[in-house]
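One structure, as structure tokens, below. Some questions next.
Note that one protein chain of the assembly has been removed; the remaining protein chains are unaltered in position.
Think of it as A, B and C in the order they're written, each chain with its own count starting at 1.
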Amino acid sequence: MMIDLILLSVLLIMVIWTVMAIRLVRSAVGLALTSVVLSILMFRLNASLAAVFELSVCAGLISVIFITTISFTRRMSKSDFKTRRRQRLSKFWPLPLIIIAAAILLFWRHFPSEVIFIRVPAENVRDVLWNTRHIDLFGQVLVLLAGAFGVVALFKENKK
Amino acid sequence: MFSLLVLVPFLILVAVNLSKKVAPNVACSLTALATLAQAGFVVSLPGTLLKTNNVIFTWLPDFKLAIDEFSIVVLAAIGIVAFVACCVARSTINDPGQRATFMNLLLVALIGMNTTVMLRDIFSIYLFVETIAIISFVLISIDRGRLALEGAFKYLMLSAFATILMLSSIALMLLFSPTLELSGLAEAMSVYPNPILIKLSIGLFLCGLFIKSGLFPFHWWLPDAYSAAHSAASVLLAGIITKVVGVYVLMRLSLSIFGESLHIQAMVMAVGALSIITGAVLAMTQKNFKRMLAYSSISQVGYIILATGVGTPFAFAAAAFHFFNHATFKSLLFVNAASVEKRLGTMDMREMGGLSNRMPATGITSLVGFLSTAGLPPFSGFWSKFMIVLALWAAGKYFYAAFALLASILTLGYMLILQRNVFFGKLKDGLGGVKEVGPGLVIPQLVLAAIIVLVGVCFPFVLNKFIFPVQSIFLK
Amino acid sequence: MNVSLFGLFSVFVILLFIAGTYSILVTFNLIRALIGIEILIKAVTLLIILAGYLTGNLGLAQAIAITLIVIEVVFMVVAGGIVLSIFRHHGTIDTRNLRDLKG
Partner (left out) sequence: MSILILPIFIPLVAAVLILATRGKPRGLKEALTLVATAATLAISVQLFGKEISFILPWIGHGIDLSLRLDRFSGFIVLFASLFAFLTALYSVVSMRGKDHPKQFYFYLLIILVCTNAAVLANNLIFMLFFWEGILLAIFGMIAIGNKNAFKTATKAFIIVGISDLCMMGGLAITGYLASTLTISQIHLELTPLASIAFVLLMIGAIAKGGSMPFHSWIPSAATDAPLPFMALMPAALEKLLGIYFLSRITLEMFKLSAGSWISITMMTIGAATIILAVMMALVQKEYKRLLSYHAISQVGYMILGIGTCVPAGIIGGIFHMVNNALYKSCLFFTAGSVEKQAGTTDLERLGGLWKQMPITFACFVITALSISGVPPFNGFFSKELIYDGALERGKIFYLAALIGSFFTAASFLKLGHAAFCGKASQENRRVKEAPLGMLVPMAVIAFLCILFGVYNQLPIEKFIQPILGHARLEGHNFSGFPANAWLTLTTIVVLIAALIHHLIAAKAAGSGLKASEHIHHAPVLGTIYQAAERKWFDPYEVGMKVVHIASLLLMAIDRIIDWLYDGFLAGTAFLASRALALLQTGNYVVYIVWSLVSAAVALAFMVK
């Protein structure tokens, strides 16, 4: 319970850092770290396969995508950076305050005090994926196809 | 047999992409044939379907898909609109590479939509809806114009929020249901003791669907995306994609899990009525042809949602009928817009006028679409709106019935403005050299106009063969 | 025990939602908006896994989470492509350029 609380707090701090970081690259790195903390939480919740996916795909692949995208766009100059820092502080300082206020409010109200869960016998995730939900696998294939054609449509003749 | 609906487009997709020699036009023709075949196949179904009662079928073990009378109406609409989009793409997208990509995306979207219609699992439905949404982002920005990208990005942001709402709802559903299959879910809902959690989960999913289908206080992305998209993409998007990912799913879920609570029905009906009125009012002052059609689309979808909210079998059948009619007449109007855009190169209605003299086929078919949208007899739109009003009246929703009737006056109003500004009235100076578009655009217009007129004239046949059977879903 | 675990996690999930939404609403940077969406999706993933853990239905929850991650990647790739295309048109990734469609 305590460890969960600590991990969740770290997750929240990572997220706040991600949001408030001034350089985009740092934001992307923050996002990757958020993913890492999230996958640790998933391990704690016995969801090992999902945690592995989270670690490899989200922390790895998505960070790569973001950093690539960022690198295509124009880099900030030094003077830009300084003005941007002032702007960002003026814009983002309410966020931690809001988060703290919301947290106090929610814990104080004993948010959701009573929720009843319907427990079901455990099933192996591989069985679920391969035996009862292969329509989802078909959907994943379709999503990947869509992504592939999307990349073709969006990047193909950019060199022109 | 039904798996062909998924397999055939998939095989075409594979065949087209495997060999590099296949010209985009061949892909076009193949897709057009497949979609036409789909429409024909589906329309020939009802008799056999009722006889054999072969509703649920499996592909691989447990690969559960199901078809019922409602799916048939939707599948027919998908086939028709996809065919039309195919024709429009062929004559409006000039770059062969882009055309090939469009065809690929169209095929993936077709597979996605066909599967969505047959699915009975809420997460799988979400998955395919999301797939189609991703395809729509790309379709909107297919020619990478400045405005098209803007529209695509706005759709992307709003769609992301819809995704988050729907996923939160699914997470809440996991708390009280061992399965996400619709029937199992409904069963779990009926025994679960905490109504707030159930209502919260349903409400979150509904709000996501409202965003996806572009209903009034959630509609913001829709006019921007429709008006900025490439004309072929806007036909596909306005004609069927938004309707399947938003409206169809809403209707399907209303059958099993939304239908219970009066609160939810009241809310759905209120949103539908709001969409009707605001869509129509907003359409009146538009200057952009496609934008006006987009607002009109919001208004018409409002009718479908209003009828869905009633919750009686007759109202649901009326909604399904309006679904089909809306798909046909709205795509007809968008094809008209595509024709005008191809000849004039602009969508600004202030630069148009009297085009009917120069483009007779476009002008006349647009008149058919306009009359059907406004709900004038004997076109198809009249019958479905009439059924909706009847259903509202029969269910005791007198206010909404009167409201739906009065709102069609507004529809008539903005449609008259559109016709006067674009097709009729005096020919604008400098438009003397405009010619009718080629057969690639005239044929889909004629096909759609013929469908609208035929459905309107043969209404009793259509009603008995396709629409009334939809009511039987309630009994199953 | 379980109830309070759910309470703890759900409060943090809500806080994550607030953070992500806030960042999307306030920023003028397209990529930062995408990062906000990422945060939201992460929060939802956590909620799904939590629900699976609490009900013992972890198989289903994990299957959903994995599918979700795949969607997330494709979504981000396409979104990145659109952002890059916008960058090619405007030379910046400022959201204030995206206000031409209105009315």
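Assorted remarks:
Heads up, the rule we're going with is that contacts are C-beta pairs under 8 Å (C-beta built on N, C-alpha and C of every residue); 3 or more make two chains touch, one makes a residue touch a chain.
Worth saying up front: this structure is predicted, and the values here are computed from it rather than measured.
Taking every chain of the complex into account, the chain not shown here touches B, C.
In the complete assembly, the contact with the undisplayed chain comes from B:L282, out of B:V8, B:A109, B:L255 or B:L282. Residue B:L158 is the one among B:A39, B:L110, B:I125 or B:L158 that touches the chain missing from this view. Residues touching the missing chain, restricted to subunit C, are 21, 24-25, 95, 98-103 (touch as defined at the top).
Residues of subunit B in contact with the chain left out of this view: 153-154, 157-158, 161, 165, 196, 199-200, 202-204, 206-207, 210-211, 217-218, 220-221, 223-224, 261, 263-264, 267, 271, 278, 281-285, 410, 413, 460, 463-464.
The working rule: only the chains that are shown with their structure count from here on.
Centroid to centroid, with C-alpha atoms defining each point, subunit B and subunit C lie 27 Å apart. Note: centroid distance subunit A to subunit C, computed from Cα atoms, is 6 Å. Among all residues of subunit B, those that touch two or more other chains are 123, 127, 130-131, 134, 137-138, 141, 144, 175, 178.
Contact with two or more other chains is made by residues 114-115, 117-118, 120, 133, 136, 139-140, 143, 146-147, 150, 154 of subunit A. Across the complex, subunit B meets subunit A through its residues 13, 60-65, 97-98, 101-102, 104-105, 108, 111-112, 115, 119, 121, 123-124, 127-128, 130-131, 134-135, 137-138, 141-142, 144, 175-178, 188, 192-194, 197. On the subunit C side of its complex with subunit B, the touching residues are 17, 24, 30, 33, 37, 40-41, 44, 47-48, 50-52, 54-55, 57, 60-61, 64, 67-68, 71, 74-75, 78-79, 82-83, 85-86, 88-90, 97-98, 100-103.
On subunit A, the positions that touch subunit C within their shared complex are 1, 4-5, 8, 11-12, 15-16, 18-19, 24, 27-28, 31, 34-35, 38, 41-42, 45-47, 49-50, 53-54, 57-58, 61-62, 65-66, 68-70, 72-74, 91-92, 94-95, 98-99, 102-103, 106-107, 110-115, 117-125, 127-129, 133, 136, 139-140, 143-144, 146-147, 150-151, 154-155, 158.
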